[in-house]
Each structure stands twice: as structure tokens, then as C-alpha cells.
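One chain of protein is taken out of this complex; the other chains stay put.
Our next item is subunit A:
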Amino acid sequence: MTAVTEKTAVVAADKGMTKREWIAGLVQRRGSLVVLALIVIVSTVAFDSFATVDNARNIAMQSSFLAIVALGMTFVIISGGIDLSVGSVYALGGVLAALGIQWGSLTGILLPLVVCGGIGMLNGALVAYGRLAPFIVTLATLLGARGLLLAITDEGSNTRVMPRDALLTQLGQGTLLGVGYPVWIAVVLFAVGAVMLQRTRFGHSVLAIGGSVEAARLMGLPVARRTMWLYTGSGLLAGLAGALAAAYSASGVTIVGVGFELDAIAAVVIGGTLLTGGAGTVGGTLAGVLLLMVIQNVINQIGTLSSHYQSVVSGAFLAAVVAIQAYLSRAHLGRERGT
């Protein structure tokens, strides 16, 4: 009888993970980083012009804008949603910065943040309180923001130039320790984002919402409020990235940002975040962004290849990652529950 009364409820706990699962988990989480490292090593050997300070600086700068957009997207996707509006919002942010700067740099930065944050909040409110599908809501604001953009620029005919000496323009073009401010901003935002996702109740609840909205709601988590802030944040970050990009090029151009949302989504997914929500990391997204940008850079280095191949290669990566994710989640099913 003794064995029954003893605490025998030890379940699966002592049965360690198999090696295969361990490797699979690692590929999921760190795969993009490993591939990134490999490409960097190969390119360094293959192209003299790749591993130069200038080129690294160039890649970092190019990456920073996409990275800031992808950061917001990471949170949204982890929560089980999607934000298709960021491309348009990014462009709108740039034009608004160029528009606002005529009343000073402060207006130049606040105007895009307020408007883009507002669009994000609208997305969030419709998704969280209106219970509408994020895909539809953000598709609508994608179109809406693009329309607004064309309206305030007379069909895109007037491109506003930002004065070189304005503070905001300097924020885009200036450097600290040889590295551009936008890069520093992106780095700081990612550090904050990582801590937020992993070490705060906010981040934890985002993971829970993405893992199971129903459970999160029944557990008493403030699902609607969280969701609204996620989209607001995504809009804000897209606006900020747009404003910084405009400052960097000293002009608000309307045609930028078309398809940018897809790049951001690709970077997030390549970075190991589940498109179905519930799991992902901010660091992975950074690796995903750099991977996309390095591939682009390498294809430019090759020179003879049309830049369209960049999309082909990025697409192939994305397909591979999604396939691996699907495979892994199926592999996991095999070891689901104990008795």
C-alpha cells in the first residue's frame, strides 16, 4: 500500500527532453542568428568590400528603420495579431515630420508620433473592443493612411525638404561614436523591448494572450486594454521610424514604405516568433532584420545579380522558417502529455 500513499504524482518532469527536441528548440530560437553568422563569415571571405567599417555602418543604418517597425510588429504578432498598416504609417510618419518641421523640430517629431500613434490606437480599439479581425482592420488603415498621405501631399506631387540644420534632421543624420543616431535609438528601443517582453507583467500577459486569448481572459488578464496598447505601440514605432528615415534623407517622400509591412513580418517570423502567437523574442527579430538586410547588401555586392533576387532569397528564407516551425510544432505534438 505504501507506494500509493507516497507522492507518486511525479509526471514527465524527470523525463528529460530528448536530444532531438532540444536541437529542434534551439533551431527555432537561434536559427536566424546562426544563419546570419554564416552569411557574414562567407561574405567576409568572398567580398573585400563587405567587411568594411563603411559597409557595416551602412547596413546598420538601413536596418535601423525596419528594425524599429519590426519591434512593434513582434509584440503584435506574439499577441496573436498582425499589423498590416505599418508600411503606410511609416510613410505617413515621414511626410508628417517634413510637414511639421516648418514649425520647429519639436512639432516635426510630435506630429508624426501623435497621428501615427492615433492610427495605431484606432487599430487597437477596433480589434480589442470592436472584436474585428486584425487582418481586416489594419488592411483598412493601410489603405486609409496611404490615402491621407496622398491627400496632404497633393497626390504626392510636393516632396517637402527638411532644413539641414534643424535638430530633427540632425537626429537622422548625426552620429555618436561614428554610429548614426537612428541606430542608437533602435538599439535602445530593442533593449527596452526585450526587457518589457521577458521581464514585465505586460510582456508576460502579451505572451499569454497570444498563447490563448480565451484562457487569458478567463484568468482575468486585461486582454482588451493590452491589445489596444500593442497596436498603439506598433503605430507609434512605425511613425517614429518614418520620421527618422525622413530626417536621414532630409525629405518626406510619399512613395516609401510600400510593402514595408511584409518585410517587417518576414523579419519577425524569420526571427523565430510564431506567426500563430504565444512565443517569440525581440532578439530574434533583430537577427531577422539584419539577415534580410545583409542578404540585400550581399546581392548588391555581387552586382551582376538583379536586386529583385533579394526578394527571391528573402522569400526562400521565410518559406524555410515557416516550414521548420510547422515541422517543429508537429514534432512537439508527439511528446505532448503524460498519462
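Here is the rule we use: a residue touches a chain if its C-beta (ideal position, glycine included) is under 8 Å from a C-beta of that chain, and two chains touch if they have at least 3 such contacts; residues count from 1.
Note that in this section contacts and distances are computed from a predicted model.
S.K.: Leaving aside the chains on screen, match the unshown one to its UniProt name from "3-ketoacyl-CoA thiolase", "succinate dehydrogenase", "Arabinose import ATP-binding protein AraG" or "RNA polymerase sigma factor".
M.R.: UniProt lists the chain left out of the view as "Arabinose import ATP-binding protein AraG".
S.K.: So one chain is hidden, and I want to know which residue out of A:S212, A:S249 or A:N300 touches that hidden chain in the complete assembly.
M.R.: A:S212
S.K.: Using the touch definition from the top, which of A:L221, A:A238 or A:L286 touches the missing chain?
M.R.: Result: among the candidates, A:L221 touches the missing chain.
S.K.: Give me the subunit A residues in contact with the hidden chain, please.
M.R.: Touching the chain left out of view, subunit A contributes residues 1-5, 7-13, 15-16, 18, 195, 198-201, 204-205, 207-208, 211-212, 214-222, 278-279, 332, 334-339.
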